[in-house]
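For reference, the structure I am asking about is given below.
A single protein chain has been omitted from the complex, and every remaining protein chain is retained in its original position.
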Amino acid sequence: MVKICIVDTTFARVDMARHAIDVLLNLMPGARIVRRTVPGIKDIPVEIKRLMKKEDCDAGMVFGWVGRTLNDKISYGVYSLAMQLVQLELEKHIIDVTVHEDEAESEEELYRIAVDRARKHAENLYLLLYRPDVLTERAGTGRRQGYPDAGPITW
Amino acid sequence: MVKICIVDTTFARVDMARHAIDVLLNLMPGARIVRRTVPGIKDIPVEIKRLMKKEDCDAGMVFGWVGRTLNDKISYGVYSLAMQLVQLELEKHIIDVTVHEDEAESEEELYRIAVDRARKHAENLYLLLYRPDVLTERAGTGRRQGYPDAGPITW
Amino acid sequence: MVKICIVDTTFARVDMARHAIDVLLNLMPGARIVRRTVPGIKDIPVEIKRLMKKEDCDAGMVFGWVGRTLNDKISYGVYSLAMQLVQLELEKHIIDVTVHEDEAESEEELYRIAVDRARKHAENLYLLLYRPDVLTERAGTGRRQGYPDAGPITW
Amino acid sequence: MVKICIVDTTFARVDMARHAIDVLLNLMPGARIVRRTVPGIKDIPVEIKRLMKKEDCDAGMVFGWVGRTLNDKISYGVYSLAMQLVQLELEKHIIDVTVHEDEAESEEELYRIAVDRARKHAENLYLLLYRPDVLTERAGTGRRQGYPDAGPITW
Partner (left out) sequence: MVKICIVDTTFARVDMARHAIDVLLNLMPGARIVRRTVPGIKDIPVEIKRLMKKEDCDAGMVFGWVGRTLNDKISYGVYSLAMQLVQLELEKHIIDVTVHEDEAESEEELYRIAVDRARKHAENLYLLLYRPDVLTERAGTGRRQGYPDAGPITW
């Protein structure tokens, strides 16, 4: 039985984890999901590290939401690096689903990006765990999450 | 009995820790608070690390204040990353309440942001420690500290 | 027998690993190649670390692809630093072949850069492993991957 | 007897350490000062780490000087983060007195900033070691080093 740890935030404006859990349980009906929520992205790394260790999860997903200011960008860089440190120490994949508010002009578009990114990355986590061969078939093919695929460049 | 370590600075222009302690003791009347003050944000990480270890605190709060220049922004990024390292090593939450001087034009507004952020994050720390279920209910609902809540996006 | 670990992404728009493997096997016919593919660059460091340890590879190659936005640039910096941490911990070379979409205006040019960089860095890995003397002969001579050599400056 | 390790640079244009030592010995007549000088800020972290360990200093002071270019800013960020790593590993305060050349237009003003910052931070180090109560009294009062105090914001 696979076990997935999930941490999201009250700062985010879309409940991305709900969509990801939906996909995860559809692809891995026997999976066990453990979920925690923290205030903002700077609280995620320590929470997911503790949770992964305490619950002995096989992999994780985290859901970030980042504002438009320079301060937000700096915080994103810090958060993102901390997530690398957690993954390198635990030696387990923790897929980061982050939406940046400057990715879209309208709330509708942000919502669409958030849901699409959460669902596609949930599928990616499944592939990492059970079907690495499918990922290798897709190597260099310009897959995107939150946007339409860019596709491969061929000449 | 829960024990909370707090570190703030003489650089900050608002005594945010006082407001946070007020909320913490209101929500957790039996809590013990240990507080230290350092000159600026670059002195916080080592102080809170030492204090958390020496006092065996369950969680921490730190209060930063950041100027408007590029040098200040760089220092904030460095400080913020060091705070991630401390949390990851101790495996305990240390909520960062930082006010950036470019968040507002007037001193009055900066003051309001600082107090609101300190008080709301004190409540967040209580929720992390005692009511994680409430945080998960609020997942993806666009909560803000220092500003009005952005609210969830729904379509 | 030398063993090379390779990790690339489904995000990339060119299958650079294929070109690198072609060069590696041409220069080192007895080499064993182990390859994995992950969604994006933020998933590479933990994957190559796990793979290098599990497969006991002598060296590695990773293939990144980075978009044009500020968010992409931040992610690249984070990814790049994590790759340094992996190399420093394992004490083995892992050559990073990253293409940035702002390196060229046309897809044709991006494709040309990607293939040239992958092939030349595959040769570099061979030189690091078997012919360090050739690299020292080339010290300070302005070699480039993805572009024509800049050449040495002499006066 | 308290022991203070000091590292400064030949790059800096003001002998800030001399002023800091003057204040330190005035406030702590029995203190022992150990001082080393390195070429530039990138050489400081390893030197102060070695010195603090070898001399078993109780605390440290480092004196940086940073130019106006983007390259200088990047180097400052790197230096500053390395200083955090040293402090977190040694669990001792090392106050960073850094002057940025873009802080002032004239050499006279830069000189004044450098001396004032060095002297005030030397006093801060004394307070950290012997009078933490005084620092807490000053919490949130807008103290500055190199500039006049900003003062507290009150409403």
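Chains: A, B, C and D, in written order; residue numbering restarts at 1 for each.
Here is the rule we use: contacts are C-beta pairs under 8 Å (C-beta built on N, C-alpha and C of every residue); 3 or more make two chains touch, one makes a residue touch a chain.
Predicted, not measured: the structure shown is a model, and the values here were computed from it.
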Chains in view that the hidden chain touches are C, D
Missing-chain contact among C:F11, C:F63 or C:Y76 belongs to C:Y76
Omitted-chain footprint on chain D covers residues 8-18, 35-39, 42-43, 45-47, 49-50, 53, 63, 70-71, 74-75, 77-79, 81-82, 85-86, 89, 107-108, 110-112, 114
Across the whole complex, the chain not displayed is touched by chain C residues 66, 73, 76-77, 80-81, 83-85, 87-88, 91-96, 100, 102-103, 121, 124, 128, 132, 135-136, 138-145, 150-155
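One rule holds for everything that comes next: only the chains that are shown with their structure count from here on.
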Listing by label each chain that touches chain C and chain D gives none
Distance between the CA centroids of chain B and chain C (whole Å) is 40
Chain-centre distance (mean CA atoms) for chain A and chain C, in whole Å, is 25
Listed in rising order, chain C residues that touch 2 or more other chains are none
Contact graph of the chains (line, ring, star, complete, other): line
Contacting chain pairs, sorted by label, are A-B, A-C, B-D
